[in-house]
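Handing you this structure, nothing more for now.
Here the complex is missing one protein chain, while the rest keep their positions.
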Amino acid sequence: MGKILSNQKVDQDFFLMKAEQDNDARMGQFYMLRAWDTYPVLSRPISVFDADEKSVSFLYKVIGKGTKLLSELEAGAEITLDGPHGNGFPELAGKKKIALVGGGVGIAPLFLAAKTYKAADPEVQVDVYLGFSGEPILIEEYKAVADNVIVNVGGFVTDDINPCDYDAICTCGPGIMMKVLYEKCQKVGATAPLYVSMENRMACGIGACLVCTCKTSGGNKKVCKDGPVFLGSEVFGNE
Amino acid sequence: MGKILSNQKVDQDFFLMKAEQDNDARMGQFYMLRAWDTYPVLSRPISVFDADEKSVSFLYKVIGKGTKLLSELEAGAEITLDGPHGNGFPELAGKKKIALVGGGVGIAPLFLAAKTYKAADPEVQVDVYLGFSGEPILIEEYKAVADNVIVNVGGFVTDDINPCDYDAICTCGPGIMMKVLYEKCQKVGATAPLYVSMENRMACGIGACLVCTCKTSGGNKKVCKDGPVFLGSEVFGNE
Amino acid sequence: MSSRLKTTFAGVEFKNPVVLASGTCGFGRELNEYFDIERLGGLCSKGLLEHPHGGNDGIRIWETPSGIMNSVGLENPGVDAFIEKDLDWINQKNLVNIVNLGGHSIEDYLKGMEKLNQVDLDILELNISCPNVKSGGMNFGTKTEVAREIVRKIREICRHKLVVKLSPNAEDIVSLAKMCEEEGADGVSLTNTFLAMAIDLQKKKPVFNNTYAGLSGPAIKPIALRMVHQVSHAVNIPVMGLGGITTWQDAIEFIMAGATVIQVGTATFMKPDISMDIIDGMEKYLEDNGYESIEEIRGII
Partner (left out) sequence: MSSRLKTTFAGVEFKNPVVLASGTCGFGRELNEYFDIERLGGLCSKGLLEHPHGGNDGIRIWETPSGIMNSVGLENPGVDAFIEKDLDWINQKNLVNIVNLGGHSIEDYLKGMEKLNQVDLDILELNISCPNVKSGGMNFGTKTEVAREIVRKIREICRHKLVVKLSPNAEDIVSLAKMCEEEGADGVSLTNTFLAMAIDLQKKKPVFNNTYAGLSGPAIKPIALRMVHQVSHAVNIPVMGLGGITTWQDAIEFIMAGATVIQVGTATFMKPDISMDIIDGMEKYLEDNGYESIEEIRGII
């Protein structure tokens, strides 16, 4: 249980929620959120947008029942925050140029990723590519934590990036976008490893039910526990 | 749909809610209240506590899911008010001494009843008997609309009344209380008609589903449509 | 309203495929005060028995997670009173008049049927699936060969279009539906309520005097949809699909799964005119997706 510190509409259907929470959450991890009793049945997996020792925040888009209920919570309300779960993005020590590519609400985990990579090594160049179908959001916030922020509205953010410019790439967004990026990396012969953050549907969120299974070249993996971050080649390599 | 004007805790589990509503609700009628989408499935039948042309109010006790949700509504929120339904208490023109006997949250419809009987005929004497298992509530309010208010806490309110003192008696409360009152009327040979307000579980609230059926001496009756007010003799007479 | 929703079921024209389910809309009069019932495709009467019947004692309704359990037990005014008081009124309305007939014994069914043969109505829905009566009802509808007897006998004498309402508690609902087809039924409707149980912890007793009662509402929709899909793909007579339909999306799903007509039951308790929202939503869906007729999506899954 944590107390909600703020829960604000960012734009359109996007909300930013900050909750009181002791945590050691890392970039790319997620929480199972729940602010209701038994209906709906499942908790909702939402990535860590930002975190410090005493709080964690989430950027989420209102899609259906669960996120609708989340969006109605006011500061002071209690919420169950179960997590952090998952492996998160890798550390990437020694990489000099890192690209973070997000589409839609997939931009969420990239904020803490940019912050973390910059904090770990102030010399590293972190470029953030953000793709939106509607109005872009939080551009200033991302600019504050990255070296360059490239925004694409209504087109394909994957067109904007040259994978060969980077030593490592992390991406989160619609499956099709991540796949296109993987294929582009292959095509241009990029040597940078591509890390993709998967969004399979979840029930337990902790590795006990096998509903989030992702078939990878290394066998079946649990997105909630072994992921959500995998190498693009593991997921899209042998399709 | 109506807007909630106020929704306040009265004491313990009792709440008083006032909602904006054009209405011609009469004493003893009820509304089907709903402030949720599909869960829980059924709307909740709640008696009219008070009403004027532009608003209607309800006194309700928090029992389960539905009334819990009602109690969490704040002023300004929207609520579906379907009604008023049912026959309500009879007019009782010509009766000089009327007793209204309520137990627990069954006191709710007696407020408007007292007001209405006094308004119809300022000469009439209206005595209100209120039985509580816990702390009594709203005594001053009832005193403002009745000639005498007799309060019983922790005992049997039916012990306090002498049915022979009255020309008509209306009662609402637990089935067992109403039955005891009916039997007392019989035993002491009271000539006053006893009107009982039934609280059968309801689904449609409008007479279409037959789940609220009350077996009476006059055959099956729909509590939601033919009632909720019946003669005690119809309901308890041939048990 | 366009003609997109026009539907033919066993030769009977429906202006739209939305019907109110038996037992949840009385004989239409009360709901007609909420909306013009002529906007409906059709209406199924409360289940009738040959004779008036008082129904079950005790609690008749209980709420469950996303569902309700009912144990009305076929309280009804009897066929004669229905004919006298309600039939003309419904027949005068421009909608498909479906009359639901139950029975406690084969004789009951046949006598009720004989009376209804004397009058006009559009479709006779034969209820062999009511779980709330001790004799008759569902007991006729769980085993295919037991059900065959009653369907055959009714078919022999029934001069109306005949739709058999199937129980989800049947041993094999597909074989039951096939039997109905073999015996000459014009269609089937499914599902009726699921046999279920509730316990009153305070009293340490079953909630219902009959111990078991019938579960309906959104909770059962996924199972009912599966059964409608199975049955629609197994028979050539048309299917009326129901069980937990609450939104136009639910309705479209049942149509895609193969239902020709859909029925709305429990949802009416959430909002008396919810069927109007369903009709409007279906119409809009077809329009937005460029379908000229609901035929184009029927059974596509």
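Note that the chains take the letters A, B and C in the order they are written out, and that residue 1 is the start of every chain.
Keep this in mind: a contact is a pair of C-beta atoms (placed from the backbone, for glycine too) under 8 Å apart; a residue touches a chain by one contact, two chains touch by 3 or more.
It should be emphasised that the depicted structure is a prediction, and the values quoted were computed from it without experimental measurement.
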{"item": "Chains in view touching the one left out", "value": "A, B, C"}
{"item": "Touching the absent chain when the full complex is considered, from A:Val41, A:Ala75 or A:Val153", "value": "A:Val41"}
{"item": "Chain not shown: contacting residue from C:Val163, C:Leu225 or C:Leu242", "value": "C:Leu225"}
{"item": "Absent-chain interface as seen on chain A, which is shown", "value": "34, 38-43, 80, 82, 201-204, 206-213, 215, 220, 225"}
{"item": "Residues belonging to chain C that touch the chain removed from view", "value": "64-67, 69, 171-172, 194-199, 201, 204-206, 211-212, 215, 217-223, 225-226, 229, 244, 249, 252-253, 256-257, 297, 300-301"}
{"item": "Hidden partner chain, residues of chain B it touches", "value": "38-39"}
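Following the convention adopted for this analysis, only the chains that are shown with their structure count from here on.
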{"item": "Partner chains that chain B and chain C have in common", "value": "none"}
{"item": "Chain closest to the assembly centre - both centres taken as Cα means", "value": "C"}
{"item": "Chain B and chain C, separation of their C-alpha mean positions in angstrom", "value": "36"}
{"item": "Residues within chain A bordering two or more other chains", "value": "39"}
{"item": "Junction residues of chain C, two or more chains touched", "value": "65-66"}
